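The other protein chains are all here in position, but one chain of the complex has been omitted.
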């Protein structure tokens, strides 16, 4: 995620970090070059005058506007839903920790070191592992050392081999909870509350996978790209008789906006990656770690992940 | 569902797999042929000059844009709601499995083979059957051998004859749960949690049926088709005096976009079928199978369904 | 609801059943007649040339487009919310039946005939009556014989006299449930689950009434009608100098689209009636009947309501 | 709320009741007068020709369209959310009544007259008072006699002095419920269900206050008004050379639509007042009264509030 103040004045035109320019520069330069060429020959192709006039562009502009508006909104909705899901992950894990510490009768003081014997610590550490597992799955990463830190050896083995590690962690928590109910360490009603939190975590994981695995239908994306590219590459023929030597400049602005919108849509449509405008999952995982360790009374907390060169991962 | 990277550069114009071109080629060719004809005779019909000028197209373009935007958004909303419902199916069945394994006291170790005697296994297998039954109903398929695999003979007979097989499976689960409560194998509070999961599954099934059975009102679709077709087929008369020999080309681009948007809307409006852009229900059912069998400790899991020739069913 | 495949090719232009043409034919013909007249006199009114030019129509077109888009979306949202509510009715009644059969300890086998003595049968029959009562209220129908079929005589008397019969049925169910709790035939926690289902049914009924009783503010509808009619009836004056003898044709297309959109909005804004595009409440009630009777083990089920002449009521 | 059929034909143009004309007549007349003046002098101001041409209006029209569409949708969303909240109030109070009558063991038959001794009656009467209190707060009304009718003297004193009377009523119900739990007149699980209903009522009250107290940001409203007024008052200068003596007429239509949309937005943005298009809170309160008294077995019910001169308050 890019984190910076909006530049003002002339600097506005010079900012590169966070701009979409780098992604679209090739198409854009090609388009401007074509426009320059068309301007130079006054729109004649092999002694044949191509007279498109601006009118077709007004007509094609209409479905193109529908497309871009639709894609824009849809891509952002996916981005924002992704962020909401991770926000829910944050507060559900916090609530899980509150519920475990409040409702489950333990056998002694809370301490991270007592994970093997204290079911409360075990569950809270698993919640941290759950966040990391989900992040890794969404980003196709793998970091076994990290998971070993938060899981007991038995849990770790089960999770490593699982085809669906996030669900496996919830299963383990569920089994422990059932054991607590059977040994009267928690009231059934309150165990049901914790179970509700686990179901929410399962929903978060499945919904994130949904966003990752189901893009906007490919045919839409293809249709949009084709229309946008044809529009911009034909534009010089339509404008050259009206705007003269300013044509490459005008075409450049139009293409910058259309290509830029299109590229941004591509980027935030799948918001869990590592690109400029993707969500800062590392930062969110760390913040869950800090919050849950704090609830366990831990004093030695890891540092929050900071913005680095305007960027947060 | 089409799964492929967005092609770049010239290949963009050549991709056919996943493009909407095949669906609309007849109308499109007819339209371009008409435009060519109109261009050839300079817009005269039986020595009568048809002077439409571009102005009416700007005016008709307005309600058409409203229509297309509306239909586009609505069709995608239905597609996405369908996907959300199947995402919910995924995590609700996972939660059902977690709840059964955690809360119900069984009489021995968990194993798929002990389905007839172990209510937990029976319920989890039924959840797999539920997903398959729903898929078959939405796709008007029938595969009794598959169901026999996941249901006891008694259940299978009841489900096969039922007019509403998905509800029948939930009824069977509900009856077993009631029995567990009465024989003190589960706390009532926790049974209520499982009941909540069952209600969510019932909601998923009914909502999928809603999408399948209630299309966008037919009159809307009809009005949209008519306006779009009249627009595109009249367009050559409006453009020929302005764009000359480029007319068929311009008309082709406009018609490609309008017909394409219209056809895509048709396709994703009912997202449960087997067309290019429909949802991969086979893959989702299989993923539920894998996840639930894994929760039962099964080691011999079926393989996930992979993309085949850019396509996932 | 109109259920038919989208016609292709020329038949597209000839379909009448399900088209909005019948509703708007008077205004449309009048508009075309006026356009013909204006064309004949070349836009002169009593030797005074009315020169509107297309420009004002571009300007008025703007707020009109906002209006039509707004109304379109809003009307469809109401239609779809109505359908969602009935979808919820379908699955909540199914869940109610599952819960009653699973949780309530009865005094013998389930059979429709034992309604007077078996509270489970009584509640499930009442749920069927609930659906019918809601349908009747939304459609201002009355069919006492039907209700007598699903209610005990005492219940029937109370419901018939009630100013709010749907709530009365839920009250009766609630009273029976309370009795079951007091006689230990159901665990309180599970009764609370059933109570949740009843509250959802109450919400469905109140929300349907909301849609029926609160139209889009009248002033909006009035403003929209006025602008659309003035636009279409003035249009010939604006076009006649540009499009000549094609004017009535162009005006006809524009008016068909605007009047059509407007009339469709009117129709689906209140989706519970008996017009072409309204929701098939009869079919849904029947489907609830079938589903609930099947859950009671009934073998002799009523037939589903089928499409008749492309129409489902 | 205006309740009337949409007029057809010529009467459409003559309806005044429910039209927005009265609200905007001053600005509209002024605008038309200015247009007439501009037409008379052919756009010359002190022998200086003001040549605006229609082009700037096309360009300004764009952001204005965005504004009006945004404001329209937002204002209606607030209106509809308000209506949904009152719909929820209707069914939550009905459910509260069903729950109290079903779950709480009383000391004898239900009768309104036994309010002081029967907690069920007391709670249901308080729910009626809750609706009235909320209505009064939203409309800045005060009717102590009405409240005295539904509250015991002790409750009434507490509510009258409270800075937040609606919360005070819920507190009183909560206290009575706690008492019932402690005296074993209701199962805790079922009391938790009733508590859920109370929380929903609290949410309804807070959400209505939110709509009333947080308007659309003032700067938006101001920017919209300014742009719309400048647009309409400058329009004659832009049109006079094109449309000649028809200018005041065209300007009138455009201004009627823009000012009308703007004024309607103002009206429904805060939907709880007493203006033409506001919600019929009186009618809804009465309907809650009738429904709840009926659930108490009352025979002598107040009459529903009817439409009076096309208006429902």
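Chains: A, B, C and D, in written order; residue numbering restarts at 1 for each.
Here is the rule we use: a residue touches a chain if its C-beta (ideal position, glycine included) is under 8 Å from a C-beta of that chain, and two chains touch if they have at least 3 such contacts.
Just so it is clear, the structure is predicted and the values come from calculations on it, not from any experiment.
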item: Of D:51, D:141, D:154 or D:183, the one touching the omitted chain in the full complex; value: D:51
item: Residue among A:187, A:213 or A:313 that touches the chain left out of view; value: A:187
item: Identified contact with the non-displayed chain, of A:4, A:26, A:49 or A:182; value: A:4
item: Touch residues of chain A, complete complex, unshown partner; value: 1-4, 6, 12-13, 15, 18-20, 54, 57-58, 61, 64-65, 68-69, 72-73, 76, 79, 83-84, 87-88, 90-91, 94-95, 97-99, 101-103, 105, 187-190, 192-193, 197, 235, 239, 242-244, 246, 250, 253-254, 256-258, 260-261, 264, 267-268, 276-277, 279, 290-291, 294-295, 301, 304
item: In chain D, positions touching the absent partner; value: 50-53, 55-56, 58-60, 62-67, 69-70, 74, 162-164, 167-168, 170-171, 174-175, 177-178, 181-182, 188-189, 191-192, 195-196, 198-199, 202-203, 205-207, 209-210, 214-223, 225-227, 229-230, 266
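Keep in mind that, in the parts below, only the chains that are shown with their structure count from here on.
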item: CA centroid of chain A to CA centroid of chain D, Å; value: 38
item: Centre distance in Å when chain A and chain B are each reduced to the mean of their C-alpha atoms; value: 24
item: Chain B: positions in contact with at least two other chains; value: 58, 64-65, 69, 188-189, 192
item: Pairs of chains in contact (touch as defined earlier), listed by label; value: A-B, B-C, C-D
